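Excluded from the complex is one protein chain; the other protein chains are retained at their positions.
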Amino acid sequence: MNNMLELRINGFGGQGSVTLAHLLAQAALENGNQGQALPFFGVERRGAPVRAAVRMSPTAIHAHSQCERPDYVVVMSEKLTEAAISEGITDIGTVIINAPHAVAVKSHATWQVDADTIAREAGLISADGPFINIPLFGAVCRVLDIPQNIMEQTILNKWPGNNGERNLGAAGKAYNTVTRINK
Amino acid sequence: MNNMLELRINGFGGQGSVTLAHLLAQAALENGNQGQALPFFGVERRGAPVRAAVRMSPTAIHAHSQCERPDYVVVMSEKLTEAAISEGITDIGTVIINAPHAVAVKSHATWQVDADTIAREAGLISADGPFINIPLFGAVCRVLDIPQNIMEQTILNKWPGNNGERNLGAAGKAYNTVTRINK
Amino acid sequence: MKTAQVIMDTGARAAALAVKSARVDVVPGYPITPQTSIMEAMAAMVENGEMHARFIPVEGEHSAMAAAVAASAAGARVFTATSANGLLYMHEVLHMASGGRLPVVMCNVNRGIFAPWTLWADHQDSFAQRDTGWIQYHCSSNQEVYNTILQAFRVAEQINIPVMVNFDGFAISHCLMPLTLPPQEDIDRFLPPHEPEWRLDPAQPSSFSNVTNASEYAPFRQMLSDDIMASIPLVKQAAQEYKDITGMWDGDTIDTYRLEDAEVVALAVNSMAAELRLSIDILRQQGIKAGLLRPRLVLPFPAEDIINALPQNAQVMVLDRNYNFGHPGGILASELKSVLFGRRNDITVKNRVMGIGGIDLTRTYMATEIRAMLDD
Amino acid sequence: MKTAQVIMDTGARAAALAVKSARVDVVPGYPITPQTSIMEAMAAMVENGEMHARFIPVEGEHSAMAAAVAASAAGARVFTATSANGLLYMHEVLHMASGGRLPVVMCNVNRGIFAPWTLWADHQDSFAQRDTGWIQYHCSSNQEVYNTILQAFRVAEQINIPVMVNFDGFAISHCLMPLTLPPQEDIDRFLPPHEPEWRLDPAQPSSFSNVTNASEYAPFRQMLSDDIMASIPLVKQAAQEYKDITGMWDGDTIDTYRLEDAEVVALAVNSMAAELRLSIDILRQQGIKAGLLRPRLVLPFPAEDIINALPQNAQVMVLDRNYNFGHPGGILASELKSVLFGRRNDITVKNRVMGIGGIDLTRTYMATEIRAMLDD
Amino acid sequence: MKSVTKAYRPISWPTKGAGGDTGSWRTHRPVVDIRICTKCQFCWVYCPEAVIDRHEITIDYRYCKGCGVCALECPTGAITMEKEE
Amino acid sequence: MKSVTKAYRPISWPTKGAGGDTGSWRTHRPVVDIRICTKCQFCWVYCPEAVIDRHEITIDYRYCKGCGVCALECPTGAITMEKEE
Amino acid sequence: MTTSIKQLPDIEQVLSGNGACGGCPATMALRIVGKALGSNAIMLLTPSCSVASMGMTPKLGYNWPAINICFATAGSSGSGIAHALEIMQEKGRLQGEPPTVFCWVGDGGTYDIGFQALSAAAERNDNMIFFCYNNEAYSNTGVQRSGATPRGSFTTTTPAGKRQPKKNMALLMLEHNIPYVATATVAYPGDLYDKVVKAKSIPGLKYIEILAPCYLGWQFDMPETVQMSRMAVRSGAWLLWEADNGKISFNNPSSLIISGKKDAAPVDEYLMKQGRFKRLLKGPDADQRIAEIQGDIDREIAFMRERAKITF
Partner (left out) sequence: MTTSIKQLPDIEQVLSGNGACGGCPATMALRIVGKALGSNAIMLLTPSCSVASMGMTPKLGYNWPAINICFATAGSSGSGIAHALEIMQEKGRLQGEPPTVFCWVGDGGTYDIGFQALSAAAERNDNMIFFCYNNEAYSNTGVQRSGATPRGSFTTTTPAGKRQPKKNMALLMLEHNIPYVATATVAYPGDLYDKVVKAKSIPGLKYIEILAPCYLGWQFDMPETVQMSRMAVRSGAWLLWEADNGKISFNNPSSLIISGKKDAAPVDEYLMKQGRFKRLLKGPDADQRIAEIQGDIDREIAFMRERAKITF
């Protein structure tokens, strides 16, 4: 990594966007860089749209604003794709979408992963639905070229013992199945 | 009256020093001048030493400090004479003392009046002792050359009807018996 | 036509009489020395029918200001008064009043603050509220207290910003002085009935001060800042029209004395500024060309009027009765320097803090201090 | 010898970890967004035995600060934290803490104030407390929050003045970043146990803050004012010794970036000042000789250090995230002008208020604003 | 009252959807089987969102948050929560 | 605790006569007739000023404020309030 | 007779699409309150979930004139408005039926930071209805303890379960000798409706407290709001009563529990359903701690039964 990289997560409250942001920032550190996770908090309730910013950089991170025009946008629910893009992304930015099938944003390079299915299959489920942040974390690591062992170590650091196998399995599956759709 | 005149009252809490100050300031107005009464309030209780300032002037009064070096000092209880003088008075100042007998301050012109006896004889009494502020008011008016009718009018304005005779009697008696002791 | 009436009364009572003549609707109140006499007078006036209003004896000052702002939002004309720790305890709600643009008028009877306890005047209490978004007058006589409360209601309701009318505890509040009361019909002419353009009204339901996104919040705050500045002409206009109607004048944003040819300018507020006139006379007698500049309006700070009034090359001696913590002097001096910076480099500003916790400020003491400051 | 540990954590947790490593005794607390996470962390640490202390879940912030000052007077090392209206509600007791010389340390997580409600950062809350007599730091990173709390306890207890450590809500408090935790033994070396020279002690009964005559009251206040100024060398010393022990440095009273040869100097505090470094880089790329001056200590205002640091003839662009009501801009600009007056007439000061109520301050936005200010 | 409400004061006005199109929050959607429904109005009275028509027992899906209270409280089981697409 | 208490903090120390020589406030002085006194200590217990010796039933006039409570509460009438000169 | 669901009026004062969580008990209760108060009312709100839910400027999700106020001030702000309306009416500046002034406040704003202003307004007997919707925690800031949090309950500031029992706020208000006090909860909308209608007709300070089970703070499943409310009453953890001029009467089904006609359900099931008691129920001393909570409830029932007998 040569320069600071910025990433925004768009999701719905309850989908685990804050945890995903934390994991990514932690992975950056694990990977020898600096990392930052900066969720945006509002009065929103479970189900309402939310967002979080992530930065990674080889040198100290001084930025503290929300990511206006990030290099990457992670869309946690297909429904949000349009809204997420219109919030801002660099012209040469990349979009990572959680969707059951191949979708693409015309204007930008797009990756797709079926995080819901992966999570469900791994048994990562609550009353509200699957824990998709773990597979999404795997997918984003892949897109950002973060090595799989760094990804795994980050998960193990966060949840030592606890569900280790399942988490690693789901994240690994996503790491390996996230697909570049266009460009 | 050509210049501003300053006067301080030294008494004990409960002796009516505030009312006396108010009466004097009102008399100044009645007499065609400006008047000001400025009591000093502390945490003191009934019985503790208290003081109040009075100013009279033909022109608007701007002063708002306590009277540091007044032209007149009114001592409501003989016991306080020394303390009162040491609080400050102009070199050519005059002292008016409430005492049953002739007393004098060496350094300054002194007037004496037996306000206790006058009040008691006029029936101006409460559980705590005589209301000495009315006779003292009369005495001070005399010393300041405020005409007796102005003095009377001031009292009547303050307590219309209510005890009129008694008050005027006591004040008048003091007006006429206050005595210059020295200088 | 009725004519004005002259009475003798204290500064605290002068305030209460002004509130009465302003036909105030609601007065929440809580006692604190030296303000208590205002509340006592209000309670009595309401009780004996002299005034048609509600007195609400709340359980503390945070509640007093809360009741005041709520009553104001309901459309009433509202007054309250406090001092020192009472004012400090209200702090949170003071911000609400200004942020919500509720034209409450309050007297603060200046008193030094805790810890430790003092009962006597200094100006830390009101100056410590300078960031709450209230317009602040500081008065130097009983009559000015009376006059200013009426002007304050007018300004507050014109621009929907709350106004604090400050004056010194004891030196003014408990000082008996002649007081001219203009005929009520003149007051009514000067101060029209309160007709807020918004209030809590079931016929047109709307809500006050919901959570607000930055994109809406920031403009509200900017307008508050702008409108506080925009109150300056309204303050001048109120003083002028009050004069036209009643003949009385205390200055508008500033009040001056022997300033025109002054080389040494004393700057101070409240009752000490009245006494300072006598110090100026003393200094003049001693051959010093002294003059007085008294900001009557302290917030907004009347920068233009001060800049225009200060004679060329004057030495300004700022006598602060408060501390500007984190700087070596008082607040007035800092405010003054900040507005002179880059605009009046000819001026020298010197500063002393004095009169803290009620130390008596006599004309001779202040004259001596000013002389000493010449050598600072 | 143990070595420092690097973790990833939020600004709020960084604060809690610093409090733990300071071996604080008593933590009264009350929730308010965005500060709540600090209190939650403290409650958990106390409950699970990670920290030997008492957490007092009071019923409001006025009580939180009251419990804090009282515990401090009893001889304990005390911490609390709040934001926005919580801070405003404490106002009366803040004055007590400083007047009574009680070395409480508090975090204020900056948030815009009511009315109307906003949850997001601006600096009106802490700046509105500038007259309460607290020393105030403003921090621009998680690590600085951690470091500063430890320095704050040292300074507070050396000079017996309470210290407020401010940082932005969300941008810092909820921002996960790398955090270096020095070994506890190093912290213990830096911050000795709290041994107050006075406390409430039945063995030597004495009382705190009785009613006080002006002749005694005024000197106490003068000493408070003087000692706040006298904290500047202690702040520097604390920063230096902290660096000697831990190797970490955030600046002392001020922090600068590319300032030496700057012609245009941006001046701001908190997280926006961190982002501003990137704006400076942008401006430099655009050929503007820009630099940054970040007061880390805001109260006392580090006038001498600023005056010494400003290059000759610089244009200073003050970016205020607060309003100085009664003046047309922000508070930092006024403070700066007041200290430059008569001393640095070569300097031009320009000012904009921005980021109010949480408006996002990006490097590009601030760079653009600074460019625009060149034409002001 | 003067007629113009100036915008300098933070005032809000009654608006449906003040919290947004809250229907988008749903993960599950309540579906009424009107054949089973007895029109007891339990669902109507307990719905926090006021989105059920008390007579028709129809639901305004634009705002229904999918909380499931209506389904749980329906005494006849006429309401089922179906997963949103 | 460090040994020196600096004067910058508003501290007060226990002192008799913290309100002054409060005996000067008296307008009347309680005088005990020890011959009548039964040493019941009522006067002692009710004296707000703590100026009565419970055994000797003597009064410290330096501070006695002359409130008269002792005289009124004395069951034997042993205390009379005499006007101060 | 309690008003039946079908008899409730159509009027809706809570607009669809507000910002509350799904299943929110506060919003549920407010809808019923709105039916009883009608539109001629002025609402006061302290910071809480109901504020976060009401919409952001310039949108309002309730159909009343409403004022957001500082957290500690519901009682005193209510007094300010009540007096302002009365004097403006006396002076002829307001005409028509005077609006009802009501405070809509969480348990934090009632039991804790707002108790003083409320108590003082009660002493003055100023004319308003003070509603406390009690979700037994500071929900809006993420579930911290309040004075209403029951013993044993987990919150983020009582990570090992709260040690102290809750205040009995309705009783405290009753002992302020105000003209009307009532308790209610969302599972019994007719009961709540009737109480509000009654309160509206009485001058002076009326206090109505509504138990509001909140899935987020109590940690149960979102659809179960009404069920939890019902279980609270059936277990006796929440008693439905009202006191008209100091005379207490109990409402169904609490009246059956009080009269002994029906046993309160054991508290276990109620607790088990709630994640906030989980740690407690999993601990080694679970039985003892359940017994403690059961004890609190039994004492409360016995106390209120006796207290209700005191009348004049």
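To keep things simple, chains are lettered A, B, C, D, E, F and G as they appear, and every chain counts its residues starting from 1.
Going forward, contacts are C-beta pairs under 8 Å (C-beta built on N, C-alpha and C of every residue); 3 or more make two chains touch, one makes a residue touch a chain.
Since the model is a prediction, treat every value here as computed from it, not as a measurement.
In the full complex, the chain left out of view touches B, C, D, F, G. When the whole complex is considered, the residue among D:73, D:105, D:135 or D:318 that touches the unshown chain is D:73. For chain D, the list of residues touching the undisplayed chain reads 25-26, 28, 52-54, 56-60, 62-64, 66-76, 78, 92-93, 96, 200-202, 204-213, 216-217.
Take chain G: the residues that touch the chain left off the picture are 72, 111-113, 115-116, 119-120, 123-125, 147, 164-168, 171-172, 175-177, 299, 302-303, 306-307, 309-310, 312. Considering the complete assembly, chain B touches the hidden chain via residues 43-48, 127.
Note that only the chains that are shown with their structure count from here on.
Greatest centre-to-centre distance from chain D is found for B, with centres as Cα means. With centres computed as the average of Cα coordinates, no chain lies farther from chain F than A.
In terms of their C-alpha centroids, the spacing between chain D and chain E amounts to 46 Å. Note: centroid distance chain A to chain F, computed from Cα atoms, is 80 Å. Centre-to-centre separation between chain A and chain G, using Cα means, comes to 41 Å. Shown for chain C are the residues in touch with two or more other chains, namely 62, 75, 92, 96, 99-100, 115-116, 119, 201, 205-213, 216-217, 220, 224, 360. Along chain G, residues 19-22, 51-52, 54-60, 62-63, 68, 70, 72, 221-222 each make contact with two or more other chains. Two chains count as a pair here when they touch; such pairs are A-D, A-E, A-G, B-C, B-F, C-D, C-E, C-G, D-F, D-G, E-G.
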